[in-house]
Each structure stands twice: as structure tokens, then as C-alpha cells.
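What you see is the complex with one protein chain gone and the rest in place.
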Amino acid sequence: MKKVLLPLAVIPLLVLLAYGFWTDPTAVPSPLIEKSAPPFALTLFDGDSFRLAELRGKVVVVNFWASWCFPACYEEAPVLEGAWREYKDRDVVVVGVNVQDTEKAAREFMDRFKFTFPNGPDPGGKISIDYGVYGVPETFVLDKEGRIAYKHVGAARGDVLMGQIEGLLHRVPPAVEKKGDHERGA
Amino acid sequence: MTAQLGNIALWIAFAVALYGAAAAVIGHRRHRSTLLESAYSAVLVHCAVVTVALLCLEYALITSDFSIQYVAFNSSLKYPIWYKIAGLWGALEGSLLLWAWMQAVLAAQVVIMYRRKHRDFIPYVSAVLMGISAFFVSVLLVPANPFAQHFPVPADGRGLNPLLEDTSMLVHPLLLYSGYVGFTVPYAFAMAALITGRLKEEWLFITRRWAVTAWMFLTCGIIYGGWWSYHVLGWGGYWAWDPVENASFMPWLAGTAYIHSVMTQEKRGMLKVWNLTLITLTFALVIFGTFLTRSGILNSVHAFTRGAVGYFFLAFLAVILLSTVSLLSLRADQLKTQGSVDSFLSRESAFLFNNLLLVTFCFTVFLGTIFPLLAEAVRGVKVSVGAPYFNYVAGPIGLGLLFLMGVGSVIPWRGGSWASLRRNLLGPGLAGVAAGCAAFLLGFRGPWVLTTYALAVFVMGVAVQEYYRGIRARRRTAGEGPVQALAQLFIRNRRRYGGFIVHVGFALVAIGIVSSSAFKVEQEGMLKKGEMLQAGKYQVRFDRLTSGEGPTHVKVHGIFTIFNESHEAGEMRPGLRFYPRSNDPIAEVDYWLGLQEDLYVILSSFDRQGAWAVVKVLVNPMVSWIWIGGAIMALGTLIAMLPTRLLSATGAGEKP
Partner (left out) sequence: MSVARRQGGIERRSKTGPLRAVAASVVLMVLSMVAVLPLAASSLEEQTHQIATELRCPVCQGLSVADSPSGMANQMRDLIRERLQAGESPDAIKAYFVERYGEWILLAPKREGFNLLVWVFPFLGLGGGAVALALVLRRWRRHPEAAPASVDPAYLERVRHEMAQDQS
């Protein structure tokens, strides 16, 4: 009996290692989903000030980006600008937080992609840390009550983003998995 | 052309390896000697063919043949010749080809050396080695082909990962792979012993040198890896308990347990099952380590890539574990140990406790490394297991090992008395206590540190005492002068006296590790031109920035003047290298190495106009003792393996 048992004892270990193929070691699920979004204030690049608290009642898309984050931030920039242009009259706000960057490079980036939505720097990284950001780009979608409904790691995708926004506008839970998606590539 | 030749060579190598394995087993069992001989020739042919494949890839690298994808991704026209050559092991496919080649060469060596002498073993040894080789070649053929082509052919290659552009790249992987591959030989012999049922000490005697040599390479590889991390990666540390660092450390722990415990089987015939288990564990951990590095299931600095390679290695690991454990269960009755000791105070028990500490440490590191995966499977939550945990465990175990090193090397086999123990250990013990007190008086604080110093001096004291006694005995009995007496000690009992040196080396490494952790001074600050930062007894003044260009990068250096207690001591130039493809610059640290301490300066960031720089200054005490200790461990191992025929002028017999 023992002769069979010992070899079989090896199997749980092998199963665990095989399980490793299904997980993504770089993905860190956010504990902030469904929690109240941390409030923050930004001094935008154009000089205005921005307060998240003033936007209660609107759907807010918070995007963390940097000019050096190639290629993901470059891929998602048109998506974000497009989302802003489409939804800005429908109680949706897109705001960009520029992290670990220089003002000159950030402005060049914004000019290149013709950003018209509010963007501001995060000196000291406090906002990034408050949101549990561990890489760029990351996008958070907040519902009208100011809770984080969805977090996307990696370049924002148009279809996913629109789906989230639409869902929150009509208070229908989005069909996408709630814990957020993790796309590689930042 | 080169790619086609390389691919053909690999296919032939695979077929030949399979043939060699099958023919060896069948030829031996059916007593068909021509078949068996052809199997041995197959091993040699396999070696030749894999060499051809390796040379093809090297040729492609040296001539910058960018039509081959591996060359395009890992080499560059701008590289000097040695980085082109080292590109062979710079990434997954090439490193596996190097491994397969080393495996093939070792298999050929084993067959050439032993096929006449150990006719019962070698067929199975050869079959196992060819099986392992066939596996590695299969990985090269399917998921990790080094000769895959790349169209369109780029004008220049991407170059190595920038962190690898260092002379250490030329050395570290070769040392490690020699260690890893070296352990396959004792493993193959152990399997042959299990298969044939010839489970007495024969297989141990044959493979002893192989195991110790592999261990030496692994030790050097690990310590050299620490040195590389220290002077290249720019964070001032040498070991981060990264999963892939652990993956090299675990076979080392099991291997160390093995080379000690086999001495018990050689001398006393005991612990047969345990030794077979240990060598299997060592080899399985080598494969597990390779699996970790190449499967992508854990995040690591070293991780090469994710992909089908992981599946292959997991399957291979499964085959190894299941087959060896099954064989062990099958032969369990024949493996019952005959154990007897006269006293608890015996070398057997010291070795057993040594094994306990090492194997527990090994399993703890293993559990810590895979725990994130386990916790995610069970709780669905991601957790980290990092340096705080591993250091916590390593401390007491390290101290226990130091203690056993001192005691175990003088305690007799079978059992000693308290009186004899007192005689042997009183002197070194007092020396250790004195060292601890002296350290305390000199201002060192902390129970860990003082205990480590005391135990390290204890270990060194034992070595000095035994050398002294040995030389004195030879002078009295044989009238030899001190130098000749020393040589005779090495000839007659090289394992014992070489072993003392290895232990001394380890004690120095322990001193280095503990001192650098406990007394590290770290300061960081932003300095305008002319401003100074104080760290320990040094002041660092920022003077200016300079910029320059390397073959593949742009670099900026900060020029800093160093003052040692207000005397100007020199200049340091840490820098940052900017690569076109990477967001983050790579730090080029500047450092002064010393026996007492290292001064280590990192340029963290700078103002583009050159007005200020952020600098991090580390004063790391006694780090150099780690490298010195490692070299001494290697020296001791070499002495323990000296070929006695070269030295034995008198032709005197010697203890094995």
C-alpha cells in the first residue's frame, strides 16, 4: 500500500504547479473595487483646479498615464479622448493623472494626442498610491455615487470602456467581470 | 544555411539520444554486447552533434546573422566579441542549448571513463543521461528553437537585456550550469543503483567527485551571482530572496546535505534511503529551478519567458519524481539501514542534525517560494513572501549550522565522550567567547551579530587547532618540516583538511552577511553643486555631471568628491545608462571595496541642467568577506579533491 501512496503524494505538488499556468503573477487584484474612491485634488496643466468630490453624480473615468509609458499609454490615448468627446455632455468626466513625469514631456504627449479632457500632474505620487497604482497605465471607472466600479490595468480598450460607462449611466451592472481586467503591456 | 544545419543537428541529436537510451537498456538486459556498444557510441555521437548545433549558433552570433531570430533579439553589431559569444546564454533558447551541450559532454565523459569498469551500472546510467539529454533537446526542437528564422532580416539586433551587459555575464551562468548539470551524474548513478538493486556504497564511491565538483561550481555560481547583483543592479544588496535566486539556493542546500550525509554511508553503511532521497531531491530541485525560471508562473528578476516551455519542464519534473519515488518504494526493503552508534555525541548524529537543518531550510525556502501560488489557489488572495520572512528563518539555521560545523568536524564516529569533546572544543570554544566579548567591547551590538562572530571564530578555531595538531603530530612521528607536514596532511587526509578550509570560508561568509545587514549605513539626499551629504564617516560632495555614449546607450555620470573624516579621499562617478527601448535607466554604481567596509554610491536622478543630483550613499561593512569566504570555500573544495597521484612523493597510502 505504501508503495503506491508515496508516489501519489507527489501529485498534489504537480497539480499546484500546473495551476500556476492559469494565474498571472504580475496581476494584482485591487481591493478598492466597490469602495468609495479616494478623493483628490489636481492642479491641471492649464492652471484650473480639479476636485473629485465636486463630481458626485457623474460617472468619472480616472486614467493614470505617463509620457514614457510606451506603447500602452500611446495606444489608449485616442480611446480616452474619444470617450471624453462622446460622453462629456452626458454627465461623464474623463480625467488624466500624469505620474512620474516631467511637465515638458507631459505637455508634448497631450499635444500629440490633442487631449481636451482635464489632465494634471501628481507630484509626490500621493494620488497614485492612494489608488493602489502599481504601473501605468491604469484606468478606474467610478459610478455616480463615487464608488470605484471597475479597474483596468494596461491600455484602455474602447469597447470595454464604453461598455462600463454605458452600464453605469443606466445603473445596469456591467457584464464584464467586476474585479477588473488585467491586460499585459505597460 | 547555419539555421538549417543547426536544426538538422538537433533532430539527429534527439534521435540518437533516444536510440542510445533504448539500446543501452535492451543491449544490457539481453546481453547483446554489440547493441550495448552501439549505445555507448550513440552517446559520443550525440555529444558531437550537439556540439555542431552549439557551434552553429555561436557562428551565427559572431557573424551577426540576424536572419536567425535568437541572434536578432540578443546580439548587436555594436557589441564587442565577448558579448556576442556570451549571447549564447543570454536568453532562453541559447541557454537551453548550452545546458544540453554540457549535459552531452558530461554523458560522453561518463561513458568514456566508466564503460569498462562498472559494467553493471553504466548501461542504466547512460540510459538515464541520454533520457535527460533527449528531454532538453526536445525542448529545443519544439517550444524553444534557437534557430527559428526572422523575416524581414533587421539591420541590427536588439542586443542583450541591458542588465546583462557586464563581465559577470561571461561567468555566472557558466558556473551555475556546471553545478546543475554536474549533479545529474550522481543522480543517474543513484537511479542505476535503484534499478539494478546494487544498493551498497559502490555508486557513492564512484560519484563522490562528481557531486563535490558540482557542489563547488554551484557554490561559486551562487556567490558570484551575489557579487553581480551587488555591483550591477544598483540597489546595494546581494541577495533578495527572489524566486529564481531561491531556485538556485534550494539545490545547494540539498546538495550540501547530500555531500555530508554520504560520508555517513561510506563510513558506516547507514542512511541508504536517505542518500538516494537527497540526491533525487537535489536533481529534482535543479529541474524545478529551471521550471520556475522558464515557465513564468512566478514573477522574478530572472524570469526568461512564459510559454510552452513550462509545460515541458513540469512534465519532466513529474516523470523524475514519480519514477524515482516509485523505485524507492519498490526497493524499500533492501534499503533498511543498519544503524548503530555508541553515543549520542557522535559524528553520525552531528551529520544527521546538519541534514535536519539544511533540509528544513530547503523545504522552508521551497514553501516560501511557492506560497504565493498556494495562497492564491486556496484563498484567492495574492500575498508576497519576501526577504523579511526568509531572513527570519535563515538566521537561527545559519547559527545552528556554524555550531555543528565546529563540533561535527572533531567529534569521532560512533561516539565520543564528554571528556574528549572537552579536549577538542575547549580551546576553540574559549576563542569564540573571547571574540564575542572583544566585539562587544569594540562597540558591536546585537545578540545576532555577537553570536555569529563567536561561532565563526569557534569554527575557525577548530580548523586552526586541527591543522596545528596534525602538523605537530607529523613532525613528531615522521620528523617532517612544517611545510612537508602540511603537504602530507593534504595528501593523507585531504577531505578532512580541505573540509576545514571550506568551513572557514563559510564562517567568513557568515560574518560578512551579518555585519553588512546589521551595520549598513544608508543616506539619500538631493545635493546642489558643492553641497555635501554625510554617511557614516564619509562626506560626499556633488561637483558636476558629465555625459557620454556607450555602444548601445547614452550615459550620464555624476562626479562626486569623497571625504573621509574631512580628508579628501578621491572621486566617484556613479551614472545612469539610458537605453532606447527602455523607460527606466540602468544604474551604474560606483564603489570602493574594502576589507572593513565598502563605500557605494548610486546616482538616483539628476537635473538636466546639471544644477542638482539625487544621490544615495551606502556604507556596507564587511561585504568583501562574503566574496573572500566564497573563494576560500572553493579553495577548500579543490584541496579536498586533489588528485593524490600528483602529490604523493612517498607513495604513502591515504584515507579516501
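By written order: A and B. Residues from 1 in each chain.
Operating definition for what follows: contacts are C-beta pairs under 8 Å (C-beta built on N, C-alpha and C of every residue); 3 or more make two chains touch, one makes a residue touch a chain.
Because the structure is predicted, anything quoted here is derived from the model rather than measured.
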* To do: For the chain that's not shown, point to the residue among B:L164, B:V232, B:L352 or B:L489 touching it.
  => B:L352
* Sole residue of A:Y19, A:Y74 or A:Y134 that reaches the chain not shown, by the stated touch rule -> A:Y134
* Asked: Any idea which of B:G225, B:G255 or B:G400 touches the chain not displayed?
  -> B:G400
* Structure fact -> By the document's definition of touch, the residue of B:A587, B:V601 or B:V617 touching the omitted chain is B:A587
* Kindly state which of the options B:F14, B:F217 or B:W241 is in contact with the chain not pictured. => B:W241
* Structure fact -> Interface residues of subunit B toward the undisplayed chain are 117-118, 202, 205-206, 234-237, 240-243, 268-269, 299-301, 337-345, 348-349, 352-353, 356-357, 359-360, 363-364, 367-368, 371, 375, 378-379, 381-389, 392-393, 395-397, 399-400, 414-415, 417-419, 447-448, 522, 584, 587, 602, 604-605, 616, 643-645, 656
* Structure fact -> Touching the unshown chain, subunit A contributes residues 28-32, 38, 100, 124-126, 128-135
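By definition in this document, only the chains that are shown with their structure count from here on.
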* Could you state the distance in Å from the CA-based centre of subunit A to that of subunit B? -> 41
* **Interfacial residue positions of subunit A with respect to subunit B in the complex** => 2-4, 6-7, 9-10, 13-14, 16-21, 23, 25-29, 68-70
* Give every residue of subunit B touching subunit A within the complex, in rising order. => 291, 295-299, 310-311, 314, 317-318, 321-322, 325-326, 328-330, 332, 370, 372-374, 376-377, 382, 583
